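What you see is the complex with one protein chain gone and the rest in place.
The first chain written gets the first letter, and so on, giving A and B; residue counts start at 1 in each chain.
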Amino acid sequence: MTNTRKTQLAFAAIAVLLMIIGFAQSWNVSLGILNLCLISAVMALGVNMQWGYAGLLNVGVMGFAALGGMSAVLVSQAPIVEAWNAGWERLFIAAFCFGGTIAATVFCYRKLAPGRNRNLALTLVIVAGLSLTRVFLDPAISSIEAIEPAKTGFLGGLGLPIIFSWLVGGFVAAGIAWCIGKVALGLRADYLAIATLGISEIIIAVLKNEDWLTRGVKNVTGLSRPVPYEIDLQASDWFIDLMRWWHSGSLAAIDASAGQQALKQFVIDGSSIFVKLCYTGLFAGVLIVVLLLSVRALNSPWGRMMRAIRDNEIAAGAMGKDVTRRHLEIFVIGSAVIGIAGAMLTTLDGQFTPTSYQPLRFTFLIWVMVIVGGSGNNMGSVLGGFLIWLVWIEAEPVGVWMMQAGTGWLDESNALRLHLIENAQHMRLFFMGLVLLLVLRFSPGGILPEVVRKQKNTV
Amino acid sequence: MSFLSGADMTGGYGGADILKGCSIEVNEGEIAVIVGPNGAGKSTAMKALLGMLDLKQGEIRFRGKDISGLTPQDRIAEGIAFVPQTNNVFTSMTVFENLEMGAFLRDDDIGETVEQIYELFPILAEKKEQLAGELSGGQRQQVAVARALMSQPAVLMLDEPTAGVSPIVMDELFDRILEVRQTGVAILMVEQNARQALHIADRGFVLVIGENRHTDTGAALLADPEVRRSFLGG
Partner (left out) sequence: MEAVTDFTSALVLLLNFIVVPGLSYGSQLALGALGITLVFGILRFANFAHGDTMAFGTMITILVTWWLQSKGVSLGPLPTALLALPAGILLTILLLVITDKSVYRYYRQRKAVPVTFMIASMGVMFMTNGIVRFVIGPNDQRFLDGERFIVRARDFKAATGLAEGLSIKVSQGLTIVIAIILVALLFWFLQKTRTGKAMRAYSDNEDLALLSGVDPDRVVLVTWIITAILATIAGTLYGLDKSFKPFTYLQLLLPMFAAAIVGGIGNPIGAILGGYVIAFSEVIVTYAYKKVFIYLLPQSLEPEGLLQLLSTDYKFAVSFVILVLVLLVRPTGILRGKVL
């Protein structure tokens, strides 16, 4: 079966699954899943660029996604003027000190000859610089966090439409990726994995603890939306008219007073579906743009070079390709895509909760998507994103149902039965691992394997 | 009939055949040397004898027994020892531990063999507690040969033992190899330094693109004008 045919079949199957969920559970649930599928697909595309195109192992997906989430907060929240007034001077001096420390460190590193003296100078510069930064930063933080800690207690953001944060999230993630890539690329392949694992843990720690920046574990809720609010929709005449027209068939069948009631319900249900559809449109737009760009990049000379480097670094290096630099490029771009997806996710949630970033959900699940979908194949990653998210979401109710059915012969209050049902949700981790291992072993190319272009006219 | 022989060996590492009907043999107490230009399949012929590549045809016999079907590990257990060209010592282990690893498959007392080795390679006795990775190139080669001898092999195979060592060390190594021959071991060697190697060889094989070009005693090959012209630089 060709890949195109398989792609069509696979996406048709997913569409059918979503429809089944739509009819059996509700369209609201189905669209909710679809939206997360779209975001997952974008994230998987980012990982696929790094892994599939270049063979780079990024185990810090969670961190880059969280950076995107943070950007959503920093872009869309209104600035808290009191907090800025309370701390801005010191904050700027601290930022200046911090920048100065970095500049001085780089200067020392470049200008001094390697050796004990340089190490000593570097240590001194860093310690002194960071201490100085702390001298200004600490009071700035406490004065900022003292401003209405229960409601705000942070600086707020730029007050721009949240949709800008998708771009900003990409840039922030790219910046951090550049730093980490500078250090870890060019060393052993597994060092990048461990370095990214580390940076993602640190990013989460920062987001959890720097209350002045992100409110930390107090979360930021009520983020603004790029799409209309349900309440507003329910009050707008055009939307009510739209619902009346949409449901005109079923409304005509009942009498007027019941019709009013039914229409009200239709409007309420419809508004939340409408909002979800708006998101679907936005996310699908991003996905298509990223996908088109990815496909173009992969088929360009640059993409060919990437694959050449992936398949044989030494040969590519010998032909004059700057392997480390190309790796850095793709690592930064891939991380940016993950950052965009992270910002989209926080936008969809409408809130930023640092504690919700868990490596199994945000890093390793995305990896399963890429491997199962087909590493190196963009459509494969999209498919993996859809499929694995569907399974991940539906595994929970199915698992609980299976446990209930399987332990039906036990008493209702049996301790074992209660335990099994309560913990059934954790079995999905087990099944995800199993799926990953099975695909890796029996179909290492994934569902849609990478298309290897055969050279024509081989002798 | 010879002690270890590979007859009519044909094969390669997948793809094109490197060996094309090549035959090599060596007897007890004898030094056999394989020489030839680069890419002639010298090392490959040796690896074929050890079972490290799949042969399409040909037969390997050892002590009159067909061993073509055995894995390299089994052949080592039968009494064939091999010294690779590079990475041939355990750099993070002491000289003595390297010797112990050489005797890994033996369960009798190895003390006596160790003494014999120390007699043969006195420098190793001196450096027995030192890490092999800290030794000079020539000393490392001695450790490598000594490690292989620890299994008390009947056949010792050396892949370019003098590659990358200085001429003085090379002479010393050849002296040692001659001494090893005294103990009755059959020695099969691949060498780049063809002239010196043929000087100590009882039997020489000149390979060209995977085929035997000349086979004779070392002295005879050295005297053969064609061999001299083509392979020994006049």
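Assume a contact is a pair of C-beta atoms (placed from the backbone, for glycine too) under 8 Å apart; a residue touches a chain by one contact, two chains touch by 3 or more.
None of these values were measured; they are calculated from a predicted model.
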{"item": "Chain not shown: contacting residue from A:G32, A:G55 or A:G87", "value": "A:G55"}
{"item": "Candidate in contact with the missing chain, chosen from A:A15, A:V81 or A:A189", "value": "A:A189"}
{"item": "Contact residue for the chain not shown (choose from A:L242, A:L263 or A:L429)", "value": "A:L429"}
{"item": "Touch with the omitted chain, as defined above, among A:L132, A:L197, A:C278 or A:V398", "value": "A:L197"}
{"item": "Where the unshown chain meets chain A, residue by residue", "value": "55, 57, 59, 138, 183-184, 187-191, 193-195, 197-199, 201-202, 205-206, 208-209, 358-360, 364, 367-368, 371, 422-424, 426-434, 436-437, 440-441, 444"}
{"item": "For chain B, the residues touching the chain missing from this view", "value": "72-73, 76-77, 81-82, 84, 87-93, 97, 100-102, 104-105, 147, 151"}
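FYI, only the chains that are shown with their structure count from here on.
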{"item": "Geometric centre distance via CA averages, chain B-chain A, whole Å", "value": "59"}
